[in-house]
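One protein chain is absent from this view; the other protein chains keep their places.
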Amino acid sequence: MDFDLSEDQRLLKDSVDRLVADQYQFEQRKKYMREPAGYSAAMWEQITEMGLLGLPFEETLGGFGGGAVETAIVMDAFGRGLVLEPYFSTVILGGGLLRRAASASVLGALAPKVAAGKLKLAFAHVERHSRYDLADVSTTARMDGGSYLLDGAKSVVIHGDTADKIFVTARLSGDRRSRAGIGLFLIDAATPGVARRGYPTQDGQRAAELTLTGVRASADDLIHDNALPLVEHVVDEAIAALCAEAVGAMQAMQDLTLEYLKTRKQFGRPIGSFQVLQHRSVDMLVAVEQARSMAMFAAVMAAEENPVERRKAISAAKVQIGRSGRHVGQEAIQLHGGIGMTNEYAVGHYFKRVTMIDQLYGDADTHLSYLGAHGGLFGKAA
Amino acid sequence: MDFDLSEDQRLLKDSVDRLVADQYQFEQRKKYMREPAGYSAAMWEQITEMGLLGLPFEETLGGFGGGAVETAIVMDAFGRGLVLEPYFSTVILGGGLLRRAASASVLGALAPKVAAGKLKLAFAHVERHSRYDLADVSTTARMDGGSYLLDGAKSVVIHGDTADKIFVTARLSGDRRSRAGIGLFLIDAATPGVARRGYPTQDGQRAAELTLTGVRASADDLIHDNALPLVEHVVDEAIAALCAEAVGAMQAMQDLTLEYLKTRKQFGRPIGSFQVLQHRSVDMLVAVEQARSMAMFAAVMAAEENPVERRKAISAAKVQIGRSGRHVGQEAIQLHGGIGMTNEYAVGHYFKRVTMIDQLYGDADTHLSYLGAHGGLFGKAA
Amino acid sequence: MDLNFTPEEIAFRDEARHFFRTAIPESIRAKVAEGEGLTRDDMITAQRILNARGWATVNWPVDWGGQDWTPIQVYLYQDEMQQAHCPAPIAFNVSMVGPVIAQFGSQATKERFLAATANVDIFWCQGFSEPGSGSDLASLRTKAERKGDKYIINGQKTWTTLAQYADWIFCLCRTDPTAKAQEGISFILVDLKTPGITIRPIVTIDGGHEVNEVFFDDVEVPVENLVGQENKGWDYAKFLLGNERTGIARVGASKAKIARIKELASLEFVGERPLMETPRFQEKLAAVEVELKALEMTQLRVVSDERKLEKGRQNPASSILKLKGSVIQQQLTELLMEVVGPYAMPYQRDFEGNNEPIIGPDYASEAAPMYFNYRKVSIYGGSNEIQRNIIAKAILGL
Partner (left out) sequence: MDLNFTPEEIAFRDEARHFFRTAIPESIRAKVAEGEGLTRDDMITAQRILNARGWATVNWPVDWGGQDWTPIQVYLYQDEMQQAHCPAPIAFNVSMVGPVIAQFGSQATKERFLAATANVDIFWCQGFSEPGSGSDLASLRTKAERKGDKYIINGQKTWTTLAQYADWIFCLCRTDPTAKAQEGISFILVDLKTPGITIRPIVTIDGGHEVNEVFFDDVEVPVENLVGQENKGWDYAKFLLGNERTGIARVGASKAKIARIKELASLEFVGERPLMETPRFQEKLAAVEVELKALEMTQLRVVSDERKLEKGRQNPASSILKLKGSVIQQQLTELLMEVVGPYAMPYQRDFEGNNEPIIGPDYASEAAPMYFNYRKVSIYGGSNEIQRNIIAKAILGL
């Protein structure tokens, strides 16, 4: 066992950290947010040039074959910068689905485009009553001649408004919640019958509502005809990535709060000299470190092939990230007092991001239920 | 609405408070505990002379017709004194069962004896796997001629070792957990086939294991042939009484802790001057006051005839008492440090008592489940 | 001891319940229920309806439009108002500046301001906090220099709630720079139309605009706008802050939130089951209900004690009302956000004005903003940390 980063990993970390430190200061981020796409075209360029978009792909596909640890390194930095660009939807969700569900030819055709920043992807799966159940799919795909007709509506498609192509789950067979018969399609956003409505999310990112009305998909657009297990694996990897991002955001809140406690004076002394605020800061530190540990655990376990073992570990991490995130976020605001409530100050934006991460792919208690119902983490007898 | 005590209630409170203040100092209690019965015969005498044993009975039966509020006044004081005498088992459980389940003639015959301190009662209902389910009764009562034969085992019968007569639930019909067909018998402890094994409980009180082997009970000994609803009402009243006792014990812990914080010096100052310990004490105060409020609520609702409304209110109170008790108890020990861990010091004994009260008649989470499953406390729309 | 309401109290409660649910426009109450912000007109409309009945300023002296109610009546009035999602009378008018003027103001000041304040002919805001003076209010630095029959005010106030709606502001200003902290502060009324006043909005993390910065640059105020005596402002401020004691627990509002959560959690599904039928959610909500019921009982204990307590003394239980009440309100916003799940994400304030349909269920859009916004409840009006300091000193003697 060894927690040290490899030389390559250290180089990766240095470059991403530098990117965020130099180009993602809070004030710069505000500018990026005001761009038409809701993020910075220039930053997207730069992320592309750094080769980050190819992270999960083999070198032959224009990538550098990074794994969960490399992804965690990038997402942790993006968490500290509250990065807006559609990296998560394009590389982690989209790239993951390409790698795990697509044929070699499709992968070979599209991965290089993603790596080259020429193809932005998104993943549409949430439906009005599906909540966090990936198997709950009402959107239908009917055979029509040699192709399919897709009908249905998808909600909260992250960065769905600017994606060039969108992965869509649609039911080929089985009833609403059956695990079998779920097809994964890759639809060009420009296809007739695809209606998108983009909007900002609470954390300043972007998402879209997607309506599919008789959208025609060729047999090639059907990436996989029984995709749920693969989709679940990709989502577990995505959760691991979000855990790393959340840790970056928590660390930033911890740093901002400490800084504030040391500089803000009341009653003639820095408020950090009050014992109560000292102990509260210590409990924040504990929460951040526990979350960091579980984010690492998630990174390791994201590759696990046994779906239950993998999901239990990922759920455990999501529970910790959800609880630590809520505690750290609420305390960061509370210890800042009024200034923490203002939109002009950074800490509230980190708070909003970790809050939304808890809402993504299952909140803490949803995952706790899964973990409890599946025997927990530790065996009855070692 | 009026929270003031009536004149009679104030007199009652003054006399019980005085009894505890004068005769139930921690050192005196230690002596009482060492008496053969595990409590003080003299104190029992005094409690009798004060008329407290007749509290729930009508004056015609030698009592003074007190209700849940009067009971709460007594139990709150007994909680502050950690009173050892079998008042709860004899008057609240036993007396309650007499009042609610027994015929007028049985009540008329026995209540005066209880009031006069000549008859100590206990209630045997826990079985090996019944946990907190009063309907889970495996002990059997078989018709045999004009009488019954009882066979079974009952556990943790509070003050069952010194009771003269013991109420016993036994199944007349139906299967193990069916709510119907549960008989309530009143058995003389000296009856052949009754074996008792007495022992101290963690909180310094007494209890007994009871084995019934072909115990013959006359038709008159059968107090009620379908007793569950009545038993449940009495247990709800008993829980309300325990809530009041727990509040008394919590108040004592709060007082002891404050006293300690003001006198104990470390680093050259009273530890109560440390802001962290001040805030922790405030949170103890909050927990005690919230518990006090719910104990009052329980006292009011114990008389409610609608069993579900009553049980929901009682459950809510038990939840609050369980959670406040754990918080206050743990913090009282923690803020005392090492001295709080010693048996020679009072605070730990209060901690043990509130802990055991949580284990009695359902712990906090057991009651929370009931409350949640029955729609909670507040309506969908007022 | 009788914890049941008397027939009179029940009759009063029913009367209040009926009044609030019929007299106040449904459109306004719906906004409160959904956590939507109220317009200035909404607030004024609601308060004038109350005032027409004499129910806007029940806590004021009877001679100046108050009600001679028992504490229980006041409690029932607040509880029913909150449960009916009625906007409370504007606190700055009714709980803050009104009582101060009634208690310490000259006859002239009373006649000039009280009726107009009750009817919101003047909409007030509060000028206490300053950038450097949050928890440590007494360190405020805004100066009011006496020049003839005027004060010249210079300085900055912040966290000024609804200044954008207000006509006047009541300020704490330093009138004696030589005196030490608590002394040398005066309580002065300022017309916001006076030249030299600039109001800048502060947008909060929920995207809303409730609070503002207010800048004073050589603002001239006639001396008759001083309330009471010069340099006694700190006493008046303490009186003001001590005023609100029971309403602060917001028990009725939390009851209303629970009702709403139960309703909405029955519309959202986890697999085949409504969320409201899952034991985990039932128990989480029930746990908060227990705390709220306890708080309600605590509040009633405090309320029914008030007659007996000599002015000033407090029932220890009263101290926990804000502490516990704020935490319960915040927990309920967490549960509401859990109810709407993924639909908490869309930020829909940008759509205000335009007519785009709401994304997801119409009750979802305010869930996250309300959660974010309610973090303020444990900060403003004396943060919960300050509350604990006060309780430790005043109640526990530590």
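Miscellaneous remarks
So that you can tell them apart, the chains are marked A, B and C in the order they are listed, and the count of residues begins at 1 in each.
What we mean here is this: a contact is a pair of C-beta atoms (placed from the backbone, for glycine too) under 8 Å apart; a residue touches a chain by one contact, two chains touch by 3 or more.
What you see is a predicted model, and the numbers here were worked out from it, not measured in a lab.
Residue in contact with the omitted chain (choice from B:292, B:311 or B:349): B:349.
Taking the complete complex into account, B:209 is the one of B:70, B:209, B:245 or B:289 that touches the chain left out.
When you scan A:40, A:281 or A:359 for touch with the missing chain, the hit is A:281.
Residue in contact with the omitted chain (choice from A:65, A:307 or A:376): A:376. The chain not displayed touches chain C at residues 279-280, 283.
Panel shows chain A; residues 1-6, 9, 69, 258, 261-262, 272-273, 275, 277-279, 281-283, 285-286, 289-294, 296-297, 299-300, 316, 319-320, 365, 368-369, 371-373, 376-382 of it touch the chain omitted from the view. Although one chain is hidden here, its contacts on chain B can still be listed: residues 126, 128-129, 131-133, 136, 155-156, 177, 197, 199-204, 207, 209, 265-267, 276-277, 326, 330, 333-334, 337-338, 340-344, 348-349, 351-352, 355-356, 359-360, 363, 365, 369.
Basically, only the chains that are shown with their structure count from here on.
The distance from the centre of chain A to the centre of chain C, each centre being the mean of the chain's C-alpha atoms, comes to 38 Å. Distance between chain A and chain B, defined via averaged C-alpha coordinates, is recorded as 53 Å. In chain C, the positions touching at least two other chains are 385, 388. Annotation for chain B: residues touching 2 or more other chains are 275, 279.
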